[in-house]
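Yeah, one chain of the complex is gone here, protein chain that is, but the others are all in their spots.
A, B and C are the chain letters, set down in written order, and residue numbers restart from 1 in every chain.
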Amino acid sequence: MDNVRVIGGALDPWAELQRYQARGLAEHAGVGATAVFVGSMRDLNEGDAVTAMTLEHYPGMTEKHLAAIIEEAGRRWDLIDCLIVHRVGEILPTDPIVLTAAWSAHRKDAFEACRFLMEELKSRAPFWKKETLADGGERWVEKNTPGY
Amino acid sequence: MDNVRVIGGALDPWAELQRYQARGLAEHAGVGATAVFVGSMRDLNEGDAVTAMTLEHYPGMTEKHLAAIIEEAGRRWDLIDCLIVHRVGEILPTDPIVLTAAWSAHRKDAFEACRFLMEELKSRAPFWKKETLADGGERWVEKNTPGY
Amino acid sequence: MSLTVRFFASLRERLERDEVVLAPGDAATVGEAWACATGGEAMPANVLAAVNQDYAAPDQPLKDGDEVAFFPPVTGG
Partner (left out) sequence: MSLTVRFFASLRERLERDEVVLAPGDAATVGEAWACATGGEAMPANVLAAVNQDYAAPDQPLKDGDEVAFFPPVTGG
């Protein structure tokens, strides 16, 4: 389950991809297409200025469901590999929060699988966001925005 | 037109993204979504082993049309920035050939724009591939595979 | 043995409880585990439940040793 990581510290998506590809993908001459998504923290949500965020997860269940999402993508598309990295804990605006990536021979498969990983993660993986507002108040985010 | 580059040497997509984002995007707290595509050279095309490739372009017209594609994406989706980098010249299997990226507040816009950049590039930007086969023979690629 | 009931995120904060341990006889289903661990509160329609880290419906039967979790809609990514 090296292709699923929940991390407590900073997420550098490009360094993460370079490291992950170095395990054989960079030399894999069957890879024609790599699709990547990075979600970052904005300083605005539902019209309010947000100064910080805490991301909670359910250790064990989160990783299990991220792995299941990757497995499902592998059944639906022709993929060589996938990666999901998600950050938890204290987060500030501009910080990358999540990285999803799909490697395939063909771009259609890579594009669609990468987007699927992200949408499934947002609807099924147990993570919760609590925002700190500019006035110091806190609130739990109650639902995600639609992605299609 | 810094967001369009046609380069003769190696393309390192992750270093390219890091460099490009360092011009302000990394600190832009309105960016919630970054979608990226990387196309790489495979060692197989239409069932034949391919050992090398030469990519030709039409200097001037290529850059002009890549810029027009980015402009069109900006009219169709809510975007903060886009980047297209394409390699030309001699290329070997596993080498990255093309990078498209779209930055937006929202993931739907980033995903769709990134894919649009790639599909439009493949149908409109004047690049041509000539393959060297395992037996030493050469052939021009005559058409691209469908992407949707 | 026993049943462990866990609460996450806004539910954990509102109910002021993180983990409750029940005797297996206390709750035969997910819904009964909710009622027992919250002191009889009705289960809100948008609360999600998991048994042993898989999503579960309120009528799912429980067995000794199960871990039951309750949480609000997920908002990661």
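Going forward, a contact is a pair of C-beta atoms (placed from the backbone, for glycine too) under 8 Å apart; a residue touches a chain by one contact, two chains touch by 3 or more.
Remember, predicted model here, so these are calculated numbers, not experimental data.
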item	value
Chains in view that touch the one left out, judged over the entire complex	B
Option touching the unshown chain, where B:H28, B:R42, B:H86 or B:R107 are the choices	B:H86
Contact partner of the left-out chain, one of B:L17, B:V50 or B:L121	B:L121
Listed residues B:G24, B:G60, B:G89 or B:P146, member touching the removed chain	B:G60
In subunit B, positions touching the absent partner	39, 55-58, 60-61, 64-65, 86, 97-98, 118, 121-130, 140-144
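We take it that only the chains that are shown with their structure count from here on.
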item	value
CA centroid of subunit A to CA centroid of subunit B, Å	23
Inter-centroid spacing, subunit C versus subunit B (mean Cα positions, whole Å)	48
